[in-house]
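The complex appears here without one of its protein chains, the remainder shown in place.
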Amino acid sequence: MEELNLVQAVNRALARAMADDPSVVVLGEDVGRDGGVFRATDGLWTRFGDERVIDTPLAEAAIAGVAVGMAAQGLRPVAEIQFTGFIYPPIDQLVNHASRLRTRTRGRLACPMVLRAPCGGGIHAPEHHSESPEAMLAQIPGLRVVLPSSPARAYGLLLAAIRDPDPVVFLEPTRLYRALREPVDDNGEALPLDRCFVLREGKDITLVTWGATVVETLAAAELLAGEGIAAGVIDVATLHPLDQETIVAAVRRTGRCVIAHEAPLSGGWGAEIAARLAEHAFASLLAPIQRVAGYDTVMPLPRLEAHYLPSTQRIAAAARRAMGFA
Amino acid sequence: MEELNLVQAVNRALARAMADDPSVVVLGEDVGRDGGVFRATDGLWTRFGDERVIDTPLAEAAIAGVAVGMAAQGLRPVAEIQFTGFIYPPIDQLVNHASRLRTRTRGRLACPMVLRAPCGGGIHAPEHHSESPEAMLAQIPGLRVVLPSSPARAYGLLLAAIRDPDPVVFLEPTRLYRALREPVDDNGEALPLDRCFVLREGKDITLVTWGATVVETLAAAELLAGEGIAAGVIDVATLHPLDQETIVAAVRRTGRCVIAHEAPLSGGWGAEIAARLAEHAFASLLAPIQRVAGYDTVMPLPRLEAHYLPSTQRIAAAARRAMGFA
Amino acid sequence: MTASGASLSRFIGPDGLAVAALPDFARDAAELVRLYRAMLLTRAFDEKAVALQRTGRLGTFAVSLGQEAVSVGVAAGMRAEDVFLPSFREQGGQLWRGVTPLELFLYWGGDERGSDFKGPRQDFPICIPVGSHPPHAVGVAMAFKLRREPRVAVCVLGDGATSKGDFAEAINMAGVWNAPAVFVVNNNRWAISVPLARQTAARSLAQKAVAAGIPGEQVDGNDVVAVRATVERAVERARGGGGPSLVEALTYRLGDHTTADDASRYRDDAEVSPHWAEEPVLRLRRHLTATGAWDRAREEQAIAAAAAAVNADADRYLATPAQPRETIFDFTYAAMPADLDAQRRAALGGA
Partner (left out) sequence: MTASGASLSRFIGPDGLAVAALPDFARDAAELVRLYRAMLLTRAFDEKAVALQRTGRLGTFAVSLGQEAVSVGVAAGMRAEDVFLPSFREQGGQLWRGVTPLELFLYWGGDERGSDFKGPRQDFPICIPVGSHPPHAVGVAMAFKLRREPRVAVCVLGDGATSKGDFAEAINMAGVWNAPAVFVVNNNRWAISVPLARQTAARSLAQKAVAAGIPGEQVDGNDVVAVRATVERAVERARGGGGPSLVEALTYRLGDHTTADDASRYRDDAEVSPHWAEEPVLRLRRHLTATGAWDRAREEQAIAAAAAAVNADADRYLATPAQPRETIFDFTYAAMPADLDAQRRAALGGA
């Protein structure tokens, strides 16, 4: 099986989906001849032509809006927003149109579109290129929000997103695009869009995370293992709708939980998960739920960004606090 | 003291701020001669002229962007978005500019603007006119988000918002615009932007809420009192930055909490409050934190909206569940 | 009439007399009567809707009084297989395309089933967020183009909507891609209280097309023959691969913005009055009468027929029970997610 990094896995999934289904089209800025600024669409333009791989003018709101129109007509557009910093103009289309076309027409029209965007910090990118707005998107009813953290999961979840009959925002952790490789079987098999991934079992504490922070969380689990603390790790990946069951079941077993994410603490998706646990795992909780997150500040420019991103140390320290709670 | 309803209180605060400070300007669609579709700016155009009360073309993104430019020049623009359903295009300006102008210039430029919008359902309004997106806005670092629930609080908080040196989103519960009157002293006194309002003390359980849902929550507290349950009620009002202290202190005393809001459950601001409590009031919690909220669906059209909005009964039932927890 | 210097397309003047040789369809009196009846139906629908709203049986409603020729004319210029993307004041066009008065009453009465059109299944529902639907038209058009289907997307928006960035983005994209889409601006001179002069300094709205490099033209929006002919030409050009275009139809909003509005706060009667002489129903009646195709008896019969059709559907609307509560949940996704199902069950379980 071929070893791929995350951006290659995204590229394979796109190619596979386009080969399988002529209604899949790709659009966005520089997705054509250039193959995308991160090369996620590399080779697609040559292979599928400029009717199905469409370079757009520089207009994010309309990119999303055009995708809505295409999807209503039964195409399966996969639109790229170059960075999450530019995903805000599309929010109007996502909230007011994409996510509600089905319900407002009682199912007469639907919106099977995907909006892809690289997400998060840690690559020393320019201002406005390192944000993690997943919670802003995940709170939109009628939308799915997915954020994979490995090449194989990116491959399977992107295929699922494209095949899903409803709109999906698919965020890709920029920091992981080329950070790691793993064997990915390009077999066209999708992963379910409503299941968390249990990456590590552990009886003492549950670490819940997603996106690039999965790396630091796994490292923290390893560190804790050395201290005799068995930490489980859950990659939420399919943020909305949420797989509450898997998370609650794990925390019911361990009684302790740390939630780690890169987005600002307040209103981050970690809040939703903590709230679910505070209601549904209440009787099992042995310690306060700890959140380790970006701060409630603007993402700093690169020279200070390492201080902003949740580190292995911060995650491990939160776990120790939870373990130490009487 | 004059009895005013909420929209009149907003109007008085605007007039007062404009009279006190020549740098305050009002802009938005139909805010001038028409006085705003809800009459919030009634009389201002006649009194202050069309240089300070500016009817804009129909372009919400630019309304917010123009306010950013004015604010950077030291004006204090108060921009109106006609309904929260049309506040999504401004989010780009709020996230990428308004909220970060100060930090990205290390304080060289600032953005003392206010973006006002009527918020929420329950008035049988057309499609797209009844949404409650406060959590989407409250998660933006560098921004303040305020949502008053009474005429007096609207008056004092709006004055504070206008005088605040940072950008404030000021949401007004449409359902309460004309629902109730109370004496409002038009004395130019602002209320603090970082304090919750304790509307009712109660030793058994704490009901936390904001906006129009304050009405049903107070009614639920009254209902519960009849059953021998002493429920306190907190109006969060200043959603972000959050006054964690007041809420945590109250729940530490009662050990039980219901959070009620109109926005969809998942990712609502109630999640943030529940998460804070799960961490900082953990040792005092006697029952799972209950959230009563809108559902994770699109706001239904008027014929079904009453089934969507958190009712007095639902809030009271959640409180009873919390009380009944062993 | 037109400040842009471009010529304004018109066939029938305010007095009902032809000012130019009529297009083929308009030489057929039966066809003109069909257009006339469609405008009467629209007006009857609006009247009934306002009556229902005033008595608390319908929500806020946007009348199209005086603008019926734009709405009907645009739809009449399309083929059934084209896709219509209307704003919230295009009931005339929706009715023409087969949306029923019942469906429209349901929609404005706050029932989602009103957008589940049994007729034009692929038409878009009414667009409330002003100017946010032109990009949809581009997407629909690109789907047609990709599939080599000879179909056209037709989007109607207001003069106010031309100030929205989405409109500019959409027509620009349509231009680059040569998308088979036609954008029609229903220029009724007002956006709630904002008159056109405070909406834009552009000399005409048709000229907004220049920024997108597509053709733009003006048409007398009170002349249903001109609207239909102009739109038909634009639509057929798009169908034939000739690309997108923009049509500005000049009309006038004779009524309040909506039932929630009071135009007397910002608009003088003196401004409104002269426009009554220009209005499209009167104009076509004059024309039909002058050409002998119409008389008082037919008029009375037609008005009665329109009212009867509307009243029958109003009764059906009033007799339609609300949807069951669970429909709040049931169309959110194609398949019910476990997480939402839990909420659904809790909601139905009481509490």
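Some notes on this structure:
All chains are identified by letter, namely A, B and C, in their written order; residue positions are counted from 1 within each chain.
The definition used in the following text is that a residue touches a chain if its C-beta (ideal position, glycine included) is under 8 Å from a C-beta of that chain, and two chains touch if they have at least 3 such contacts.
Just so it is clear, the structure is predicted and the values come from calculations on it, not from any experiment.
Considering the whole complex, the hidden chain is in touch with A, B, C. The hidden chain makes contact, of the residues A:198, A:223 or A:317, with A:317. In the complete assembly, the contact with the undisplayed chain comes from B:67, out of B:7, B:67, B:190 or B:285. Listed residues C:53, C:115, C:187 or C:207: the one in touch with the omitted chain is C:207. Listed for chain B, the residues touching the missing chain in the whole complex are 25, 51-52, 54, 56-57, 59, 61-62, 64-75, 77, 92-93, 96-97, 101-110, 141-142, 144, 164-166, 194, 241-245. In the full complex, chain A contacts the hidden chain through residues 29-30, 32-35, 37, 55-62, 85-86, 89, 124-129, 265-266, 295-298, 300-305, 307-308, 313-314, 317-318.
Interface residues of chain C facing the missing partner chain: 163-169, 172-173, 175-176, 197-203, 207-208, 210-214.
Going forward, only the chains that are shown with their structure count from here on.
Between the chain pairs A-C and B-C, more C-beta pairs are in contact across A-C.
Set against the Cα centre of chain C, the chain with the most distant centre is A. One simple way to say how far apart two chains are is to compare their mean CA positions; for chain A and chain B this gives 30 Å. With centres set at the average Cα position, the gap from chain A to chain C is 40 Å.
Mean C-alpha positions place chain B and chain C at a centre distance of 36 Å.
In chain A, the positions touching at least two other chains are 61, 92, 96, 103-104, 141-142, 241-242. Chain C has residues 112, 129, 165, 327, 332, 339-340 in contact with two or more other chains.
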